[in-house]
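Let me begin by handing over the structure; questions about it come next.
A single protein chain has been removed from this complex, and every other one stays in its place.
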Amino acid sequence: MSTHPCTPLLDVKDLRKTYTSRQGLFGRATSEVRAIDGVSFHIGHKEILGLVGESGSGKSTTGRVVLRLEEPTGGEVFFEGNRITDLPPLELKPYRRQMQVVFQDPYAALNPRMTVGDFVTEPLIVHHLADNRTERQDRVAELFRQVGLDPAFMARYPHEFSGGQRQRVNIARAIAMRPRLIVADEPITALDVSIQAQIVNLFQDLQQELGMAYLFIAHDLSMVRYLCHRVAVMLRGRIVEMAPTEAIFTDPLHPYTRSLLSAIPVPKPAIERQRHPIPFDYEREKPAPDATLQEVAPDHFVLISP
Amino acid sequence: MTRYMAAKFGEALIAIWGVVTIVFFVTRLVGDPVALLLPVGASPEQMQALTAALGLDKPLWQQYLTFFWQVLGGDFGQSFQFNRPAMEVVLERMPATIQLALVAIVLGTVIGGLAGSIAATRRGSVIEFVVMTLALLGQATPVFWLGIMLILLFAVDLGWLPTGGYGSPSHLVLPAFTLAVFVSASIARLLRSSMLDVLKEDYVRTARAKGLLPGTIFVWHLARNALIPVVTMIGILTGELLGGSVVTETVFAWPGVGRLIVQAIETKDFPVIQAGVAMIAAIYVGINLLVDLLYMVIDPRIGGRG
Amino acid sequence: MKRFFLALLRSRSGLFGMVLLVAFIGAALLAPVLDLPNPVRGDLKARLAPPTWTSPFSPGAHPLGTDQLGRDILSRIVHGSQITLAVAASAVVLGGIVGVFLGIVAGYRGGMVDRILMRLVDIQLAIPLMLLALLVVAALGPSLSNLIVVLAVTSWIRYARIIRGQVLSLREREFVLAARAISAPTSRIMLRHILPNVLTPALVVATLELARIIIMDAALSFLGLGVQPPTASWGRMLAEGRTYISSAWWIVTFPGLAILLTVLSVNLVGDWLRDYFDPRLRT
Amino acid sequence: MAPLLQIRNLTVAFDTPAGVVHAVNDVSYDLEEGETLGIVGESGSGKSVHVLAMTGLIARPPGRIVAGSVLFEGRDLLTMPERELRDLRGGRIGFVFQDPMTSLNPVLTVERQLVELLVRHQPLSKAQARKRAIELLELVRIPDAEKRIGQYPHQFSGGMRQRVMIAIGVACNPRLLIADEATTALDVTVQAQILDMMRDLKRAFGTTIIWITHDMGVVAGLADTVQVMYAGRILERGPVDAVFDDPRNAYTWGLLQSLPTAERRAEGRLHQIPGSPPNLAAPQVGDPFAPRNAFATPRCFKEMPPLKQVEHGAPGHLAAAWYDLPAALKAKGLAMGGVA
Partner (left out) sequence: ETATIALAVNINTLDPHMSASFGSDLSLLSHVYPALILRGPDLKLQPALAKSWTPVNDTTWRFELVPGAKFANGEALDAKAVRWNLDRVRDPKVNARIKSWFDLVKDVRVIDPTTLEVETSAPFPAFADQLSMFFLLPPEWAATHNPATETMSGGPYQITENVPGDHITLKANPTYFGEKPAFDTAIFRTIPEPSSRIAALLAGEVDLITGVPPSELKRIKDSGKANSGATPSTRSVFIKFNTQKAPLDNKLVRQAMNYAVDKTAIGDSIFEGLAYISPCEILTPAYFGFNPDLKPYAYDPAKAKALLKQSGANLSQPIEMDVPVATYLQGQEVAQVVAAQLGEVGLNVKITEMDFGAYMNKYLKSRTLAQTSLLTHGWPTIDADGQLTLLAPGNQYAYWDNAAFGKAVEAGRSTTDKAARLAAYKTATSIMCEEAPVLFLYAQPNTYGTSKRVVWQPRADDWVRAYDLKPAAK
């Protein structure tokens, strides 16, 4: 694995995923959903890229396909310059060590019949990162401390934890292998605000201490603004705008981005009551099929018809 | 979808071929019909002559090839006992078997369905206790015991129904009921546990929150979703009954294929065994296909991925 | 251990089932030292004696009567429980292990593997039990272990089918996705993630199978498979007593009751164990 | 005029093998006709359970309503025969559930799930109901409603399913709408549209709304009154402006502090409440938040403070605290409102 300073950590090129589904018993009519339709972006080392957008626009699908949890219909994914899109499972394994995932529902992602300690230990075993028991235990205890959990909790089952604690367990497992990239698919949506804060702080600490990069999928734009370095905005399977966070928030160019930003609710009753979000009519402002992302300002890309 | 059906059909043929092949070799390993076909005192030479006449003296592989070509032409050979085409003998018994199996399944499903739903919806009540105890009894009671008790009561003491035999609907009552007891016990237990699982589902709560009438909730939200394991079970049981229920057929002198096949096994009538088993295999595979289609009708999520 | 008993005491039906089951197992283990008549040696003069309590004139002290060869039924039930329980338990466990394993493989791997396994199930279902039993006897001879094999062979299918159904939905769960995300080998996913989550349905099937298997012992003894006379097993007692159903009801009724009570107790204990082993229902 | 909804001493427990879980403890409040109540609070604080218990929708067993009464239009829902309650649910009381993934029946088409509700409560024919159902889907901004109505829930994305749930909740123009985290899975544009729709509903039908959410911004925009829950209890309640600007309970303050504001961005650190939530199966003494509360007084650990009108506060602003939060904050030199 070459680690050239110029190659981004993750490079996604023209990624596509189409779902075909049967309709009716004999399914003569099959319907196609283009969940992602030519998505390109990259994530640098230690960078946090926020992925926001319409619900159903293909954010989760992008996350899953990048990690090869689902096979893409087209396009390529490079990790540190190495193409991982067609690798067979065994060759994929070293890359899996470098990329991890945290899901939206912290409970669903935990095995209800496994102690959280075992759950966090699993990657160490699979990747032979610690080969004797005590070493593993020490490593897991260390991971627990790192995510702010008492190592004494290792013997407990998931249902004995609060939502925030569960999400920490998931994160502990994700970072156990010291990955370079974490795909976080709405990791805080189900949590209450104070727990959201805990998790976001944790992400930030890990990024700083361990040098991790993130693909951070979220609906909560104020959290995205707080956490992310760059933001990509998705609409119906395509990225319509991508730019450094402040550029997006201060200078949104695509009408959908504008509409999105105008709709962020703020916890100030007085302001909230007066606000009128800018409407966005997809049918009217639909991007042309041949539209491409173009750099309109340094590092600021917008989907424009040629 | 037509490809799907074609594939299923191919699989079915392969399965039937597998069964017939296995049975071919098993029967020839297990015994020799000649000693049973000839009267006592037959000399070894006579035995040999008959062996040769039945084609059982050739090497096994050669017998198999002959048999295989015959079967391809739809001919399962002449029965040793009946001296006529084995498939004909088997088909002759099918109507009785089908009659009994269908009535028993329908009766058992209705009773078991009612019992299971009552038990599930009246959790913790006396009714549940009674119903489930009966189901337990139904499962732990030997069929021959139940059958004979029913005969003694309804045919001998009360004289309401015939003791056995085949013909009028009244002949059907006792054997069908006996089988239905077993069927309904299985279905009741399975449906109850499956309904209890469904009852915990959020969408049942949604249905109640919609103020729907209990009947609507029961049919469309509870039953429909609890049906898959029950359908699997009904499939297995229907197959089992269509393949013949030896004990019931014996106790009630019912001329079904089950008894026929057992008789054929006892007398080592290979062609009838093979024809019978091929028939049963076809039934199983057919029912399986039906169950798979039913799965798709019941749950639109199934089969979506083909 | 203490917690186990506390939990047991808290569940009334679980306790009842456990007491019953322990009583049966205890009786089976203690059979040789209990002061019971010889279970295999009968007194032809005292044959078909009704239970002592039904008639003041019945000869000898046979609380549950005697069978067609004048053997004490109580003693045969108690001694028979050794073999019956051992055979049934082994067959349930053996069939369970194979069935659960194949069910998981079929459900998780899907595709070709699933199809092949499910067709195998069809094939197995289509082959009459009797042929299967005869094959085993012909190939391996009648013996207890072969009886267990036959019973297990008829049993794995049910586990396989039901477990497969469960796995089909389990494999879409996020924690399985999470395991795949760390490239956990398939064997590990099936063993550590899927298996623990299908143990409860497996337990339900096992309790259902137990009844079937004990009764099937009776059917198989018509083929000369398994427990050889004069040794007693409950299934055998049912089979042998079948002719006397209407003239000497006690010969089949008492072994039948023993089966029923065993099935009942195992069901109660099974229900309770299911709750007990569900970590979600524990502190 | 009497309030539309009067809840008194509602107490709900779950019997689990691990012991009795006290999910809702002695909750009382009133809701006026046309009022919108926003409920926020800890995960697992009983927000969902208390609204479910109100309408007889918790699973019994293990759930159990220990005490309390819930008067809706003057009649007690808790003692009302199931038959009458059934007529209310879905009609005069609409519900939007928290989890759109599991709250829709996976084997029925969206059409069916809407139509069965409409014909149950309104004198509509099947065809009319279907037309109305399509209107409803359009109302919640589902593109291609006419085509998608015949699809099954699994063919919808999470956000779309949530919108179907909302359509179900508002289908019969309910007098009381209970929405449990109804917009969490939606992007903000669609969320804004849904909130607009709620405002329209209020305006057009005077609908009373209970809106449970984690999003303080949504509360700010939609609610008249906000209520903060923790460990099955109401810790603070009052007009939105008053509570947001002048929180009197330490937990409320903690929540508001956790929000990512510009200030926090500059600081580079979010505020978080230390400690972990209480175990509801353990017996509770005193203020449940006390162990995590930097301002707790010894009394907090012994006795649960009553929910009472705050001193010098807006009318209707109630809080449960033995300590004086503004004073304590001032003493530590901390800011008052999280968003001020």
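Per-chain numbering from 1; labels A, B, C and D assigned in written order.
Rule of thumb we're sticking to: a residue touches a chain if its C-beta (ideal position, glycine included) is under 8 Å from a C-beta of that chain, and two chains touch if they have at least 3 such contacts.
All values reported here derive from a predicted model rather than from experimental measurement.
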{"item": "Displayed chains contacting the withheld chain", "value": "B, C"}
{"item": "Residue, one of B:Ala12, B:Val26, B:Ala96 or B:Ile111, that touches the chain absent here", "value": "B:Ala96"}
{"item": "Hidden partner chain, touching residue among C:Arg115, C:Arg188 or C:Arg242", "value": "C:Arg242"}
{"item": "Residue among C:Pro63, C:Pro185 or C:Pro229 touching the omitted chain", "value": "C:Pro229"}
{"item": "Sole contact to the chain not displayed, among C:Leu30, C:Ala61 or C:Ala138", "value": "C:Ala138"}
{"item": "Touching residues (missing chain, whole complex) on chain C", "value": "40-42, 44-45, 47-48, 68-70, 134, 137-138, 142, 221-224, 228-230, 240, 242-248"}
{"item": "Residues of chain B (touch criterion as defined above) contacting the omitted chain", "value": "30-32, 34-44, 46-47, 49-50, 53, 81-84, 89, 92-93, 96, 144, 148, 151-152, 155-156, 159, 162-167, 250-256, 259-260, 263, 265-268"}
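In this section, only the chains that are shown with their structure count from here on.
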{"item": "Contacts common to chain C and chain D (chain labels)", "value": "A, B"}
{"item": "Residues of chain C touching at least two other chains", "value": "282-283"}
{"item": "Residues within chain D bordering two or more other chains", "value": "none"}
{"item": "Contact set on chain B toward chain C in their complex", "value": "11, 14-15, 18-19, 22-23, 26-27, 29-31, 136-137, 139-142, 144-145, 148-149, 152, 186, 189, 193, 228-229, 232, 236, 239-240, 243, 246-247, 261-262, 265, 273, 277, 280-281, 283-285, 288"}
{"item": "Contacting residues of chain A [partner chain C, same complex]", "value": "64, 67, 69, 89, 92-93, 96-97, 99-101, 103, 105, 108-114, 118, 122-123, 126-127, 157, 159-160, 170, 173, 177"}
{"item": "Residue ranges of chain C in contact with chain A within the complex", "value": "173-175, 177-185, 188, 192-193, 196-197, 199, 279-280, 282-283"}
